[in-house]
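Notes follow once the structure below has been shown.
Shown here: the complex without one of its protein chains, the others still in place.
As written, the chains take the letters A, B and C, and residue 1 is the first residue of each chain.
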Amino acid sequence: MKILFLGDVMGRAGRQAVSDGLPKLRAAWKLDFVVVNGENATSGMGLSAAHARAILEAGADCVTLGDHAFDQKDMLQFCEAEPRIIRPLNFSKSAPGKGARLFEARGGRKVLVCQALGQVFMKRPFDDPFSATEAVFRTHPLGGQASAVIVDFHCEATSEKMAMGHWCDGRASLVVGTHTHVPTADAMILRKGTAYLTDAGMCGDYDSVIGMQRDEPLRRFITGMPKERFSPALGEVTLSGVYIETDDKTGKATRIEMVRQGGRLPPAGPAPIA
Amino acid sequence: MKILFLGDVMGRAGRQAVSDGLPKLRAAWKLDFVVVNGENATSGMGLSAAHARAILEAGADCVTLGDHAFDQKDMLQFCEAEPRIIRPLNFSKSAPGKGARLFEARGGRKVLVCQALGQVFMKRPFDDPFSATEAVFRTHPLGGQASAVIVDFHCEATSEKMAMGHWCDGRASLVVGTHTHVPTADAMILRKGTAYLTDAGMCGDYDSVIGMQRDEPLRRFITGMPKERFSPALGEVTLSGVYIETDDKTGKATRIEMVRQGGRLPPAGPAPIA
Amino acid sequence: MKILFLGDVMGRAGRQAVSDGLPKLRAAWKLDFVVVNGENATSGMGLSAAHARAILEAGADCVTLGDHAFDQKDMLQFCEAEPRIIRPLNFSKSAPGKGARLFEARGGRKVLVCQALGQVFMKRPFDDPFSATEAVFRTHPLGGQASAVIVDFHCEATSEKMAMGHWCDGRASLVVGTHTHVPTADAMILRKGTAYLTDAGMCGDYDSVIGMQRDEPLRRFITGMPKERFSPALGEVTLSGVYIETDDKTGKATRIEMVRQGGRLPPAGPAPIA
Partner (left out) sequence: MKILFLGDVMGRAGRQAVSDGLPKLRAAWKLDFVVVNGENATSGMGLSAAHARAILEAGADCVTLGDHAFDQKDMLQFCEAEPRIIRPLNFSKSAPGKGARLFEARGGRKVLVCQALGQVFMKRPFDDPFSATEAVFRTHPLGGQASAVIVDFHCEATSEKMAMGHWCDGRASLVVGTHTHVPTADAMILRKGTAYLTDAGMCGDYDSVIGMQRDEPLRRFITGMPKERFSPALGEVTLSGVYIETDDKTGKATRIEMVRQGGRLPPAGPAPIA
C-alpha cells in the first residue's frame, strides 16, 4: 500500500496548502491512504468541525489531533459524529471520540490508525502511552485484519519517540511523531519492519516560530512579557510528512521517504510532482 | 568559507566514526573550518580531556559542549588549558572555560564560535540565552573581525530554537541546534542571511534511543523502573550535521546542506565522498 | 479512632528519632493506628527492608513509600513479602506490591490505607491519581468495612493536593500530602468530613535543604555544578505529621491537629508529651 502522512496543519495557510496540494500528491503518487494531523488547523489552536471537513474533502482518509484536540469546542461533538477523526488514546478518560479505529483504504484493504500522546515535556500530564498502544496492538495485530497499522505519536521528546518506535517495531507499519512542527531527517525502517520518523514536521510556513508569526514568540522569549496573541504565519507553506510503502500481507514497510513539498524547505518525496 | 558542523558525538562508536570519517570529509569538501559538538563523547556523558584531544586530532577546529559539559570532571581543568573547547555562555556564572572565542580558519580568516543553552524543557535552569548571545554579537559583529559567526544553540524545544534563529538572523553565519540527537530536515537560509538548522542530530548509532542502547531506556519508559546504566549503542554510526558556505566579506551564508554520512539514515551532504 | 501520620523519614537521624519517639507518642496519645512515610529513610533515597522493619518495630502499623519507592532494590521483593508496605497506586503498571490495603487497628477495626503519586512537577510521569483513588473508594466505601480511610498523596504542587482533598472529601477520613518535606499549616476538616493537610513535612533535621546537608544542594543551586552526593542532615530531628480523630461509624474526621515534636520547628500536637 502507498501511504502518506502529513504533519500538523498550521492555520489558514496550512489548510489552503492542503486543499491545493493534497489532491495533486494523491494522484501523482497513487496514494492508497492518507492521514493528516489537524490539531493546529484552526488559528493554530485545535480544529473546528468546518476545517476538519475541509481537510477530509481535500483527500485525507483520516484526521488525527493531539494535545490541542479540543481547543475548538465543536470538536467535542464532531469527533463523535465523524468517524474519520482520531483523538489521542490517552487524552483523558472522559474525552469523547476514539483513539484508534480501522479504516477502509482503496481496494477494501483495512488500515488501523491510532494516536497517543507522550508524557515527557508536555504541558499537562497524560497516562502511559506505551500500555495504551499495547492494548491496540493486541486487538489489531499487524497482518491480521489490518493490512497496515499507523501510529501517530504526538510528543516532544526525541527519546520518548525513538523508544515508541522500538516498542511498536514489528507491530506497526509506521510510527511517526508529530507536535514539534519541525520535520526530522531520520527516516528509517526499524529492525522488525516498522517505518519510523521522529517528527513529520508541519504543513505551515517555516519562516516563523513553529508556524506562528515571529514577532510575538520572539518578544516573549526576549522580554518575558506577552503583548498579543499568537497568530499563524501566512507565507508560503511546506507540506511536510512521510511516505511509506507497505507489504499488504505482512503489513511491514518496504520503503520510507521524507516528504517536503513547497515553501522554504529542501524538497523531498518519493517522486517529483509534474 | 566552507564550514562543517557535526552534532553530538555519542560514545566510543561516535568517536571512532569521527576519527575515521572527519579527515575524509575535510579533504573531500575542502573544508575551511570544522566544529564538533562533543558533549556525549565519553560514555554518552560529558567529554574527557583524552577524548577531546582525539576529536581535535581528527580535524575539529573547535569542540563545543552542552548541558553535560562537566560530567567528566577533568574537563573542569581542560577547558581552561585548551582554547579550542567552547562551553555554553550561560552554563553558570562560576563555570570555567569560555562560551565564545575567535578562532583562526584556513588562510588566516577569523571565525567566532559560541554556544548557548536553552531554557525550555532542560533538566536544570539556565540564564537567558538571548541576552547572552546579544552580548557576543555586540563585541563581534558579523563582517567585522569575524568572517563567520557560528552559534551552537543547545536546547530541546523547537520553538526556542527557531526563535533563536530569527534573533541571530543577520548577525550569525550559522545557527545550529544540538541536544536532541535527531537531525532535523529544515535547513534554510533565513531572511537576513543566516543559515539555520533546528538540530544537527548526533554522530552515533541511530538504531538506539537517542544514541543509547535501547533496552534500558525502553525498560524505564515501560516499567518506570531503572535497572542498569545507560550505555551508548555500538552499531554503525551516522555522522550527522550541517555544511554551509559563507561570503567572507559579509559573513552571510550562501549555501546550506544537511549532512548525514554512513549508518542507517538517508545520506546527505554537499557532494558525494569517493 | 485516634490516628497519627508521620511524614517522610529522612535518613539515619530520622529513623533514630522515629525509633525513640514513636513509642512515646503512641502511648501518650493512645493511638489506634499509625502510618509512617518511609520513602527517604535509607540515606535519603528509598527504603531498605531492614529500615522498613525498624520503622514497623517502632510502632508503625503501615509504612508508605513514594516516588523513591524502589531506590533501594531489596524493596522490590520486600514489598511483596511484607503486607504492611504500601507503594503508590500509580507508580507503574509493573510495580510489585500493593497501593491500597485494609489493615487491622486496635480493637479489630479496619483501616484502609492507600497512596497515590501526583502528576504535576514530578521528575517522571505517572498515570492519573484521581481515577486511581476513585477505584479504591468504590471498593472500599468509607463507613463500610473500613472504619477509616487514609490517603497519602505524594506530590509537589499545592494545587493538585488541594484538588485531591476535595476529590476525596466525604470518601476518606484523611488526605495528607507528602514529598515536599516541609509541613504546611493548613490543617482543616473539609465540607464533607475529610481531614486535610497539604503536606505532613518530614521526620528530619530542618537545618538543611529538605533534610539533606546544606552544602551540596547550595553548591548546585549557586554554581550549577554537582561535586558530591547528597547526604542526609544529622542534627536534631523534628517528627512532623498530623493527628486526627475519627468517628468509627461514619469514618469522618472529628478533629485534626498538626504534629511537630522536637528539633527546630515550633511544637504542635494534640497534647503535650510528659
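The rule is short, and it goes like this: contacts are C-beta pairs under 8 Å (C-beta built on N, C-alpha and C of every residue); 3 or more make two chains touch, one makes a residue touch a chain.
Note that the structure is predicted; figures quoted are calculated from it, not measured.
Chemist: Please pick, from A:F78, A:F91 or A:F153, the residue that touches the omitted chain in the full complex.
Modeler: Selected residue, touching the omitted chain: A:F91.
Chemist: Among C:C114, C:V136, C:A187 or C:C203, exactly one should touch the missing chain; which is it?
Modeler: In the full complex, the listed residue that touches the missing chain is C:A187.
Chemist: Please output the residues of subunit B touching the missing chain, sorted low to high.
Modeler: 93, 119-120, 125-128, 131
Chemist: For subunit C, which residues reach the chain that was dropped from this view?
Modeler: Within subunit C, the residues touching the omitted chain are 121, 130-131, 156-164, 166-167, 180-188, 190-191, 198-199, 201, 206-210, 214, 217-218, 221-222, 258, 260, 264-266, 268.
Chemist: What residue numbers in subunit A mark contact with the hidden partner chain?
Modeler: With respect to the unshown chain, the touching residues of subunit A are 70, 91-95, 124, 126, 222-225.
Quick note on the criterion: only the chains that are shown with their structure count from here on.
Chemist: Which chain's C-alpha centroid is most distant from that of subunit B?
Modeler: C
Chemist: Could you tell me the distance, in whole angstrom, between the mean C-alpha positions of subunit A and subunit C?
Modeler: Chain centres of subunit A and subunit C, defined by C-alpha means, are spaced 43 Å apart.
Chemist: Could you list which residues of subunit B touch at least two other chains?
Modeler: As it turns out, subunit B has residues touching two or more other chains at 222.
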